[in-house]
Structure formats: structure tokens, C-alpha cells
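For this depiction, one protein chain was excluded, whereas all remaining protein chains were kept in their positions.
And now, chain A:
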Amino acid sequence: GGGGGGGGGGAYWVDSQQKRYVPVKGDHVIGIVTAKTGDVFKLDVGGSEQASLSYLAFEGATKRNRPNVQVGDLIYGQFLVANKDMEPEMVCIDSSGRSSGMGIIGQDGFLFKVSLGLIRKLLAPKCEIIQELSQLYPFELVLGMNGRIWVKAKTVQQTLIIVNILEACEYMTAEQRKQALAKLSGN
């Protein structure tokens, strides 16, 4: 389905169910390293093309001090270049050269996919789902605009519980979700 919205500054956008991610400049996404060729890494970001990431685009990286990136690693970064004419390019530093939380996402944890609409819902300020989950137990979360979510909690079981709730949010009503969480908090 579709819907429209009006922003404060006279911005209008069309909201629709989108399955396939299209790289957009400035978006923060989770990429998977698929290749390491010379000075450039290739990342799968879930789009039609792979994105490139230079080894120098990390905080404190120099020709001698290269980041320790391996094939299969997860990277949180933003698009520097993303248009239909060129291969998308990612970086893990912001305009002032700081990493700002971007870079290699640590070991362990669990990566899964959700719809793009759910990501936007989860990133909205004061999102109820996030607020309810944050009461359960300590955990870490990375939300990529490309529909990828990475979760890490202290135990595998806790991690998977969060994954299941987030996946189920696609079709659960708020009431069902609150009931499921209440059962968990009771344990």
C-alpha cells in the first residue's frame, strides 16, 4: 500500500512497501565483505550492485596501518556515492574524519533481514518496539537502512529472542507484541 506525508519544511514523500534496497547517498547500511582486492573491499549491501569500500576510509587508516577487514566481516558504513550511473561507494568515516560508530561490527551476534518499512519504523524517535525491548535485558543493535539488522546479547538464547520479536513485528499487532514481551519478562 502507499501513503503520503508532509514534513515541517514543506517536504513531501511517498511511503510504500519496498522490498529491494536501492543505495542512497548518506544512508547508513550493513554490508558484508565479499572480496578484498588490493586497496578496495567489495561489499554486498543487498542492492543490485556491490558497493566498494576503500581501506583508507576508516578512522586512523594509513597506507601502512590498514584496517583488519576479512571476507565475511560485517561493516556499518554510509554511502558516499550512490546514483544510477556509478558503482556505489561506501565509507566508514564522516565528513570530519571520525568513525562515529561506523566500521567493522564485532564478532558474534546475529544478522537478519526485515522489510525496509520496518527499519524506518524502528528508527523513528520514541519507537515503542525499541523502548519495550530495551527493558528486557542488555543488548546491542545495529539497524541498516538496507533492511539488515544485527543483534548481540549476552547469550545466544537472548539474542534469538530479540531476533524473533523483531521479525515478528512485521505482522504482529502492538497488542500481540506486548503480550509476547510480558511473557518473556515474567521468566
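Keep in mind that, in the parts below, contacts are C-beta pairs under 8 Å (C-beta built on N, C-alpha and C of every residue); 3 or more make two chains touch, one makes a residue touch a chain; residues count from 1.
Quick note on the criterion: contacts and distances are computed from a predicted model.
Chemist: The chain dropped from view, which UniProt name applies: "MPH6 phase", "AP-4 complex subunit epsilon", "NADH-ubiquinone oxidoreductase chain 2" or "Alpha-1,3-glucosyltransferase"?
Modeler: For the chain missing from the view, the UniProt record says "MPH6 phase".
Chemist: Using the definition of touch stated at the top, determine which of A:Val33, A:Val69 or A:Val142 touches the missing chain.
Modeler: A:Val142
Chemist: So which of A:Val71, A:Ala124 or A:Leu160 would be touching the chain we can't see?
Modeler: Answer from the full complex: A:Ala124 touches the omitted chain.
Chemist: Can you tell me which of A:Ser134, A:Asn164 or A:Ser185 touches the chain that was removed from the display?
Modeler: A:Ser134
Chemist: Just the residue numbers, please: which parts of chain A touch the chain that's not shown?
Modeler: For chain A, the residues touching the absent chain are 5, 7, 11, 13, 22, 24-28, 76, 100-101, 120, 123-125, 127, 130, 133-134, 137-145, 152-154.
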